[in-house]
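All protein chains of the complex are present and in place, except for one that has been dropped.
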Amino acid sequence: MSNNLEFEKPIIELENKIGELEKFSKENQVDLSNEIKILKNKLNNMKNEIYENITPWQKVKIARHKERPTTLEYIEKIFTDFIEFHGDRNYGDDNAIVGGIAILEDTPVTVIGHQKGKDTKDNIKRNFGMPHPEGYRKALRLMKQAEKFNRPVIMFVDTPGAYCGLEAEQRGQGEAIATNLLKMSGLKTPILVVVIGEGGSGGALGLSIGDRICMLEHSIYSVISPEGLSSILWKDASLAEKAADIMKLTSKDLLDLKVIDKIIKEPPGGTHKDLDLVSENIKKYLNDEISKLLKLEKKELLNNRYKKVREIGIYK
Amino acid sequence: MSNNLEFEKPIIELENKIGELEKFSKENQVDLSNEIKILKNKLNNMKNEIYENITPWQKVKIARHKERPTTLEYIEKIFTDFIEFHGDRNYGDDNAIVGGIAILEDTPVTVIGHQKGKDTKDNIKRNFGMPHPEGYRKALRLMKQAEKFNRPVIMFVDTPGAYCGLEAEQRGQGEAIATNLLKMSGLKTPILVVVIGEGGSGGALGLSIGDRICMLEHSIYSVISPEGLSSILWKDASLAEKAADIMKLTSKDLLDLKVIDKIIKEPPGGTHKDLDLVSENIKKYLNDEISKLLKLEKKELLNNRYKKVREIGIYK
Amino acid sequence: MLKALFRKKKYATVSVDNDNNYSNNIKKNENKIQDDIDNKLWTKCKNCGEILLKEDIKEDLYTCGKCNYYFRIPARERINMIFDKDTFTEYDKDLKASNPLEFPEYDKKLKKATDKSKEVEAIVTGEGDIKGIKTVLCVMEANFMMGSMGSVVGEKITRAIEKAIEKKLPVIIFCASGGARMQEGILSLMQMGKTSAALNRLSDEKLPFISVLTDPTTGGVTASFAMLGDIILAEPKALIGFAGPRVIEQTIRQTLPEGFQRSEFLKEKGFVDKIVKRKFLKEKLYKILYIHTMGSERYE
Partner (left out) sequence: MLKALFRKKKYATVSVDNDNNYSNNIKKNENKIQDDIDNKLWTKCKNCGEILLKEDIKEDLYTCGKCNYYFRIPARERINMIFDKDTFTEYDKDLKASNPLEFPEYDKKLKKATDKSKEVEAIVTGEGDIKGIKTVLCVMEANFMMGSMGSVVGEKITRAIEKAIEKKLPVIIFCASGGARMQEGILSLMQMGKTSAALNRLSDEKLPFISVLTDPTTGGVTASFAMLGDIILAEPKALIGFAGPRVIEQTIRQTLPEGFQRSEFLKEKGFVDKIVKRKFLKEKLYKILYIHTMGSERYE
């Protein structure tokens, strides 16, 4: 139960009730088909009502849901022959970012992504998906490798943010992210970005400059966490829900602001309810777009990428 | 006195004696001109005898002499407008390697070199000229900067070796040196290397791939220190003198083995006796060679550099 | 003259600064002056508490005459210090922030920032000469919403870089920023990518970019153009970091060591090429540009 989201509770409760009735009807051979039909109708309406009107704050909850699939799960579903490569050849191997080579249908690719843990132990290893500088530098090393061997790069974005600690500062968190932004904007091979969960600020952006950027429907992407914003605005992190409402962090908002190109639909309630389906949709999207991108001259590819990031911003 | 070299002692003693006689002759108005003349003659012969027959081990001593000028001293004499740049943009700033930009006559250049200390305090700061990986990475960063802005690179080599410590291993001493070797072999701007003191093994080589490599007459360059070799061969580091004799580490040996292109003469006893003269000679050499190198197409430059390193080795 | 009259005297009971952290240290003094006059003429050094005539500070390159503390410099004053007299041509001076997210109170904040800083945004860009070397210069204005970067700052920097590419000029950016401007949300974040991409193009053209870090350089600015200089200079003791000190302390639950995230620390950690005192900055920038422009003539 603790894994369920607050706003889904009425649905779960009703589903349980229907289940009980069905069981009772069967065991006691009582005909409750009419009642059950009515309730199922009600359930459907409720689902429509709830899932079609998910608030930004509810999306934040879905994006952070502990059952929400992580990068390695998508990699397993979407690619074949994934071989993980470790380390930045410099300081360390950061488990909050994973990467390696794999095959997408018939295309060799480099796959990189933030990696959250699936349980407490795993989360400690993964630092809850919050990378240190060596994570960004590993990613860059693998991107340059991809460039050298002409492999498109697929990025999965899912982080609360780059880690804000003493050592991260000391080893140049800012420099590492900045360098990725610059190098990614000039990387001579296609880059496709999929935001699968939390797109947390600079920590997300450091893996997100690309030719195509899509978001899963219930993922989020923002300059600061709702908690962070509310504590700055109102000195009260508990007003995060209110902050989420104003900050425009949903996939729909980002599409409207022309920051992303595409929203990939999720099943009602979120991807964790049907990973296969969502993986299939991502795969199809990647395949379609890669084949378009591979047709471009490098120069055109880079010009388009530049234009894409160049045009973002609203002023008068 | 402690700064003088053992084998120079007879010279110093005789010089002192002549001085005393001259003083005595003057103060007591005694004519000793004949005796003094004979002694001066003897001194000249002695100097010729000693300085023309400096043994390899004596060269090791000169190369390590605490008054031997260091990289920053040559930079001051040879270049104008030197601006030192720090850091590898990655982990730290290693004081055992210095680098920056400067002007050589009318040519903007990048200058890099190992830096030993001039006294105990300075030596601790400089780690006795033994770099950590971040030193090699700083050097590479500055070389790439030089390549970008088409500046020739001048290298001064003077190190007992790359530091052999826990942290140096941990941060990839091997990787750092290896990467420099590879990148320097392909750097699209001239590289000129001057071995000014100790050319200690991989730690020296990590700054020594270039289009021209010259050595000051009494500097040394070897795969291992004489102490290291003697302790491996005879389990006795005190037999270093014997090791020095067989290991072919003098500038003359290296010229014969075609590892270097040129020997720059030193005044009798070593460069510390006339830094201006040696600096002037280095400057002339650099100027002459740079103007030749700048005339080459990049491709020719790199082909020549490759051939140069490619041809080293003797086998049957 | 008023200046000569008040010099060296302390009028310390009066609140001359909004910052209350330091007011406790100030000794009482009999001579009291009206607040309004005070605030116009005087200010207090945040480091040593010395009361200083604003006019003096300005003459001293915005440093405290007593302890050498660096006050933040208004963008236009910085430009005056760096460029040769009357050589500055401003770019895009009318570009103004809109409120794309309809963020509450943003318009009001912008208005207030303009009143305070006399600038329409947190950056001034343009071209001019440094001892005769033509250069594109961007200077952030810390007095405008803490120098935060929104669409306008990103756009003005990007345009300035593009202009430098077009004219084959070097670029210098003086950084002073609290980071991305949260009132423009994701659009602010994206300015990091935009400016970095423009710098990549500048780099492809082999035109030098010098980043000068001044107090404070943090957040999204540190994680983009601030750290991308071919050469990175810093003023002494400037706060430079990705995360702000308070955020880090909250995360790690301990106080930060003395000097952490200051210029000197950054240099030791390998991220700053050189720390340059304010009074030598113009000369040092000139020398670096001189060496770099020699190079470009030589090999083209």
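Miscellaneous remarks
As written, the chains take the letters A, B and C, and residue 1 is the first residue of each chain.
Assume a residue touches a chain if its C-beta (ideal position, glycine included) is under 8 Å from a C-beta of that chain, and two chains touch if they have at least 3 such contacts.
All values reported here derive from a predicted model rather than from experimental measurement.
Shown chains touched by the hidden one, complex as a whole: A, B.
From the set B:54, B:72, B:155 or B:205, the residue in touch with the chain omitted from the display is B:205, counting the whole complex.
Which of B:84, B:122 or B:175 touches the hidden chain is settled by the complete complex: it is B:175. Of the candidate positions A:134, A:261 or A:289, contact with the hidden chain is made by A:134. From the set B:36, B:83, B:224 or B:296, the residue in touch with the chain omitted from the display is B:224, counting the whole complex. Across the entire complex, the residue among A:25, A:107, A:123 or A:281 in touch with the chain not shown is A:107.
Where subunit A meets the chain that is not shown, the touching residues are 81, 83-93, 101-103, 106-108, 134, 138, 145, 148-151.
In the full complex, the hidden chain is touched by subunit B at residues 162-166, 168-175, 177-179, 181-183, 185-186, 201-202, 205-206, 208-209, 221-224, 229, 232, 246-249, 253-254, 257, 259, 305-306, 309-310, 312-316.
One rule holds in what follows: only the chains that are shown with their structure count from here on.
Any chain bridging subunit A and subunit C, meaning touching each of them, is among B; the list is complete.
Top-ranked chain pair, ordered by C-beta pairs in contact, is A-C. We define each chain's centre as the mean of its Cα atoms; on that basis subunit A and subunit C are separated by 35 Å. Note: centroid distance subunit B to subunit C, computed from Cα atoms, is 43 Å.
Subunit B has residues 89-91 in contact with two or more other chains. Shared interface positions of subunit C, i.e. residues touching 2 or more other chains, are given as 203, 227, 269-271.
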